[in-house]
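Missing here is one protein chain; the remaining ones are kept as they sit in the complex.
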Amino acid sequence: MTPEQMQSALLISPFHRWLQLTVVSVSEEALVLSLPWREEFVSNPNGNVTHGGILAALIDLAGLYTVLAAGGSVSATADLRVDYHRAATPGTITSTSRILKIGSRLSTAETYLRSLDGQLVASGRGAYLSAARSFAESAPR
Amino acid sequence: MTPEQMQSALLISPFHRWLQLTVVSVSEEALVLSLPWREEFVSNPNGNVTHGGILAALIDLAGLYTVLAAGGSVSATADLRVDYHRAATPGTITSTSRILKIGSRLSTAETYLRSLDGQLVASGRGAYLSAARSFAESAPR
Amino acid sequence: MTPEQMQSALLISPFHRWLQLTVVSVSEEALVLSLPWREEFVSNPNGNVTHGGILAALIDLAGLYTVLAAGGSVSATADLRVDYHRAATPGTITSTSRILKIGSRLSTAETYLRSLDGQLVASGRGAYLSAARSFAESAPR
Partner (left out) sequence: MTPEQMQSALLISPFHRWLQLTVVSVSEEALVLSLPWREEFVSNPNGNVTHGGILAALIDLAGLYTVLAAGGSVSATADLRVDYHRAATPGTITSTSRILKIGSRLSTAETYLRSLDGQLVASGRGAYLSAARSFAESAPR
């Protein structure tokens, strides 16, 4: 999958278009995305801190596309865990994700979010349900 | 705290205004919020499924305001866990949250998201760091 | 499933025998288990605090058997989240679990652990992978 193909797949989602996500790099091992800041992200205007929900959304979607890039199939996110390490202030956030497990039923990926100065602002993991097995896969042989 | 006071506090956040959140009811035991659907929430246009990141954001913020309503202080979300149970399709989502623990350093709340037909679409829990102790609290007596 | 049947199923596991678990009650909605204290549970001898790993184990297994009691199938725990609310000191711990979702591929249950005085010492949730579909279920029709 090329970054251009990943970018197209990503932007099918209206929410991803609203987030203005950009694919930085993609391989079977890792996916790097870039999230520019926008004013609607602000949780607390006192300090312009980005809402934890935006960071959670980035960890969810970055992990999901990492599974796809690694050749896994995904029908839905099963669950998500996010740890918040530092306040994220205005500026582009870069997510770096890698696979923990590609499974036939459930795949898991972990994602690290860094601010422009390289600080880890949040990190987490998502578990993703595989798409239903196709006829060929589920049929007896 | 009245629903009107909670509503005002909630809408200080630009992200909460974008989400168009409404306070349904508030007490020391529970907080109920309402999230109307908007097109930018869509993750997969094939079925108009709401993005898991939006549901994660709602679980994060609903738990945080539940801690505030219960008299706890919050400086930031420490971490978040979300379980996705069913696809959320267009229609208002109602969140119901309750306290697990109000702590002097960390408080925890759990939140359940239901679609209009009462189905549980997602649920989860957030842990929230208390605001720094004030001079009076931290000073020796 | 009667409490006696659940008790027998539970004690097939050597680890559950070591934990000396007892089934208090079982229904399709809830499972209540009892965990007596033993000296090997102690994490910190200064205060005889029970190790978080023991409480995590109880939340894992209680949720899994709750899914079984509700008629779900389980092949393995997919993931686990535990929140620790108070130190657990010597004395029986009671777990109360209920279903969040019985799914064809993944089921989720939440569990609350209380000390003898009724205090919530820990709580959490497990997600459980369903047992592989049988030939009949996976074969094309």
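By written order: A, B and C. Residues from 1 in each chain.
What we mean here is this: a residue touches a chain if its C-beta (ideal position, glycine included) is under 8 Å from a C-beta of that chain, and two chains touch if they have at least 3 such contacts.
What you see is a predicted model; the values in this text were computed from it and never measured.
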{"item": "Which displayed chains the hidden chain touches across the whole complex", "value": "A, B, C"}
{"item": "Residue, one of C:M6, C:V26 or C:A78, that touches the chain absent here", "value": "C:A78"}
{"item": "Residue touching the undisplayed chain, where the options are C:M1, C:A87 or C:L120", "value": "C:A87"}
{"item": "Missing-chain contacts mapped onto chain A", "value": "81, 83, 85-86, 100-101, 103, 108, 110, 120, 123, 125, 127"}
{"item": "For chain B, residues in touch with the removed chain", "value": "78-79, 81, 105-106, 108, 127, 129, 133, 135, 138-140"}
{"item": "On chain C, residues whose C-beta touches the chain left out of the figure", "value": "12-18, 39-45, 51-54, 56-58, 60-61, 76-84, 87, 124"}
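The rule is simple: only the chains that are shown with their structure count from here on.
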{"item": "Rotation, 0 to 180 degrees and nearest 5, that superposes chain A on copy chain B via CA atoms", "value": "180"}
{"item": "Length of the line joining the C-alpha centres of chain A and chain B, rounded to whole Å", "value": "21"}
{"item": "Chain centre separation in whole Å, for chain C relative to chain A (CA means)", "value": "31"}
{"item": "Overlap residues in chain A, where contacts from two or more other chains coincide", "value": "78-79, 81"}
